[in-house]
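All protein chains of the complex are present and in place, except for one that has been dropped.
A, B and C are the chain letters, set down in written order, and residue numbers restart from 1 in every chain.
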Amino acid sequence: MTTNFGLLGAGRIGKVHARAVTSNPKARLVAVADAMAPAAAELAAGYGAQVRSIEAIEAAADIDAVIICTPTDTHAELIERFARAGKAIFCEKPIDLDVERVKACLKVVDAAGATLMVGFNRRFDPHFQAVRQAIDAGQIGTVEMVTIVSRDPGPPPLDYIKRSGGIFRDMTIHDLDMARFLLGEEIETVSAQASVLVDEAIGAAGDYDSASLMLFTASGKHATISNSRRASYGYDQRIEVHGSRGAVAAENQRPVSIELATEAGYTRPPLHDFFMTRYTEAYAREIAAFIDSVEAGTPAVPSGADGLIALALADAALKSVAEGRAVKVSEITGTLADKSVFRGR
Amino acid sequence: MTTNFGLLGAGRIGKVHARAVTSNPKARLVAVADAMAPAAAELAAGYGAQVRSIEAIEAAADIDAVIICTPTDTHAELIERFARAGKAIFCEKPIDLDVERVKACLKVVDAAGATLMVGFNRRFDPHFQAVRQAIDAGQIGTVEMVTIVSRDPGPPPLDYIKRSGGIFRDMTIHDLDMARFLLGEEIETVSAQASVLVDEAIGAAGDYDSASLMLFTASGKHATISNSRRASYGYDQRIEVHGSRGAVAAENQRPVSIELATEAGYTRPPLHDFFMTRYTEAYAREIAAFIDSVEAGTPAVPSGADGLIALALADAALKSVAEGRAVKVSEITGTLADKSVFRGR
Amino acid sequence: MTTNFGLLGAGRIGKVHARAVTSNPKARLVAVADAMAPAAAELAAGYGAQVRSIEAIEAAADIDAVIICTPTDTHAELIERFARAGKAIFCEKPIDLDVERVKACLKVVDAAGATLMVGFNRRFDPHFQAVRQAIDAGQIGTVEMVTIVSRDPGPPPLDYIKRSGGIFRDMTIHDLDMARFLLGEEIETVSAQASVLVDEAIGAAGDYDSASLMLFTASGKHATISNSRRASYGYDQRIEVHGSRGAVAAENQRPVSIELATEAGYTRPPLHDFFMTRYTEAYAREIAAFIDSVEAGTPAVPSGADGLIALALADAALKSVAEGRAVKVSEITGTLADKSVFRGR
Partner (left out) sequence: MTTNFGLLGAGRIGKVHARAVTSNPKARLVAVADAMAPAAAELAAGYGAQVRSIEAIEAAADIDAVIICTPTDTHAELIERFARAGKAIFCEKPIDLDVERVKACLKVVDAAGATLMVGFNRRFDPHFQAVRQAIDAGQIGTVEMVTIVSRDPGPPPLDYIKRSGGIFRDMTIHDLDMARFLLGEEIETVSAQASVLVDEAIGAAGDYDSASLMLFTASGKHATISNSRRASYGYDQRIEVHGSRGAVAAENQRPVSIELATEAGYTRPPLHDFFMTRYTEAYAREIAAFIDSVEAGTPAVPSGADGLIALALADAALKSVAEGRAVKVSEITGTLADKSVFRGR
């Protein structure tokens, strides 16, 4: 069986997914759409696909699934359209920057019975997966504390920051999803503190560049997250889980692992300097998992609900910073009458 | 020049200090006092010292300095007595579990012009000192975030816990002092969350065994602390400081550094299982620094004020847990009219 | 420009090269030949290539280059045929197990002016390449000593061992080539000792499973090699180069880099258990380098001469074991009147 794909958005991340699809023996890239015609044409040519409009992909009988890599503010609407069109949907995070809009979107997905997977790629990193497997195998006993350090080599362009929804919704959201993935229990309260230490322009744009978070579950499990938009030594991505019988940690990754010894000491090279090289394997595994879900007809994970909850946690962090207190996640999500959006599929 | 010492308290930590004094060429252990006569006798005999009463040591012309290792509830009174008696004082932390009592004690010390050093031994660990030196040398630029993971191999006896003032005043207080030591700026607010995950009896005794803290300075620097009373792999003591130009971290310590490779993987031995073996060198350097201060007549660091502030931070953490909000340190210390207690000496 | 490939041999390593060719945008796999028709058919189908006979590939106008992955005893003859046919040739090591036969073959290649590259894949490992780059950048000063530890997870099938030419020509040969690659100076003498410690059947077959070698250059540089056909912890492949100003080493590689801490200590997973997963990236880079040579018309490295010298070093090692003395490489290669075989292309 082959899953036939349409790709919406031929930018940087679109290329990554195109490669993942075409190198997967179970999948075929059929069509590419992009508002920038030359970008769509170049990407399509490289992989033997066609250029089509979004409407054409929506209506196409030879397309089973779409990958949405368009700008964030188009995600929710596209998800709704392709859900109604009966396509399986892989969408880059976030679904939307507004929790209520996400809820509305997920109701449409639910009503349509569509398969929706949200692109929290880190869940598919081989090292983080091995951490999770160690937990599942009981190697550290009961999970007690998750520690995440997550720092970018440098801040993104200011333009991007202004559209990003802020550090919590753009960057921390990955760590919030990872904390959920590893805690194995929903987070009840979020405490956060944030400041501008890297670039005053970021502060002027109403955002932060340095943040700390504490997460707490109903049973008293802890998670801490340390974020910075700056790390001279590369893309710093560490997770550690402490349990009743031990701890397990994923180490940082570097392109080459050599060590130079001189009178200055022992030096290993810096880490990956870019999330795309750091998570190359994760992107490939992510699409493979989506294809498996589509083929098997099983719910895709991370689901739309996972996307919603991570966003709510980010919103709770923002509120915590503003109000100097621990914020209950239910303060953000609790108005929701229809819990079906949390089901995922 | 030789500094002549009286030792108050011949217990476990008293022995550590006795060894540090006698192996230091600049110092001599003259007298030992302990409520348990045999303990005092045995320790004195081993190092060629005399057994004396506290009163005799107080009055002795041949004693320059005392080391106070008696139970916590005697510290403040003994500090006051020996300050008035004109002796230099090294006191194990804490001065007292009550901030107001500590303030009162420090006023007496200040009035007497006595030298007082408080036993935050970790500041003298060679590895942590090297971290501090890297910061001072500008190797990481401006300090932005301090990350401390501090876990004990197992909980202390319940009896001890009941007298300890709780996890924040007993265990976290070391990490709070370390955070101050490394941040280079006073902490303004403390957020904490705590739970009982290790032993319900600890909860029944009114204490916690697992805690997370976020600290925040006026300029927006961050520190996070992760504490547990349980770590199957040994005495877990890591610090990391992230700055504008890089980061520096102290690694965990183990008694032997070998690595075994088998079909199960690559295994290094567990960490030190006891703080006294982990911090052997720190204890020796701590007493050496005290002797240097006494000889030179310079203020001893960490001072009484350092002890007071660390305690106030612990109290702020406790209040934060109770009230679910970020607590200003000034809420704890702010009633203090006479700021002289912060001067140290 | 696209280089069109014919693949001779559709076995395990043939599949690796087929993938490397098809995933390289500069190359195309046109035809596959294999004595086992179904193997050729399956591989060809998977990559959109044709099945052809060796003769047809030899005569084909649409084939620029061949990859020879057939059994070792066919290599020399195939190289000669395709050199005469004007194709560029990539051949898996070794060219032949007999030095004189290799010399004869290289004369044919030389006469035909053909491009020949020999498959010492390790030169293309990113980590080993980084070691070489550190040397070239002067980071360790003048090279003095190369230390290679190279151990297989377990012995190959006895059948294979019998056809392999023995441990020196089959396994050590990679390390001998690596030593040359890193020393930057030809090896003059070889001393070796060998024994059977893993499996007596290997000894009964006339081979060894454990070996140590010392290599020595004219200027007094050293290399040591430690080989075993057994390593419970995986595919153990370490190199280290010591120089006048420092040293540089490549670390072992594992599929996932996590660390588990329990009361038993700190454990990282075993290494890769198979050379094909260990050297995935090296195989891709090797073919890319070959394509670049073919496109640019520059000599391919490692050349046929590199293959010949590595084989001569292996023969010298065997002689050293037999005679208990340091053997000059010229004792093996010295009868060669026509030095052109050392030129490579």
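Criterion: contacts are C-beta pairs under 8 Å (C-beta built on N, C-alpha and C of every residue); 3 or more make two chains touch, one makes a residue touch a chain.
Predicted model only: the values in this text are computed from it and were never measured.
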Item checked: Contacting the left-out chain in the complete assembly, out of B:23, B:219 or B:298 -> B:23
Checklist line | Touching the absent chain when the full complex is considered, from B:38, B:71, B:86 or B:126 | finding: B:126
Next item on the list: Taking the full complex into account, find the residue in B:60, B:91, B:211 or B:248 that is in contact with the omitted chain.
Entry: B:248
Next item on the list: Have a look at C:42, C:77, C:98 or C:144 and name the one touching the chain we're not showing.
Entry: C:144
Next item on the list: Touching the hidden chain in the full complex, which residues of chain B are there? Just list them.
Entry: 23, 25, 46, 126-127, 129-131, 134, 139-140, 245-251, 253, 255-263, 269
Next item on the list: Touching the hidden chain in the full complex, which residues of chain A are there? Just list them.
Entry: 231-233, 261-270
Next item on the list: Provide the residue numbers of chain C that touch the chain removed from this figure.
Entry: 142, 144-145, 147, 149, 151, 189, 191, 193, 195-198, 210-214, 216, 219-222, 224, 226, 228, 230-233, 236, 240, 242, 244-247, 324-326
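Throughout what follows, only the chains that are shown with their structure count from here on.
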Next item on the list: Using just the Cα atoms, superpose chain A onto chain B and tell me the rotation angle to the nearest 5°.
Entry: 180
Check: Which chain is the middle one, judged by CA centres?
Finding: A
Next item on the list: Note whether the interface between chain A and chain C is symmetric in residue numbering, meaning over half of all numbers used appear on both sides, and answer same or different.
Entry: same
Item checked: Separation of chain B from chain C, taking each centre as the mean of its C-alpha atoms, in whole Å -> 59
Check: With chain centres defined as C-alpha means, what is the inter-centre distance between chain A and chain C in Å?
Finding: 41
Check: Which residues does chain B have that touch at least 2 chains other than itself?
Finding: 231-233
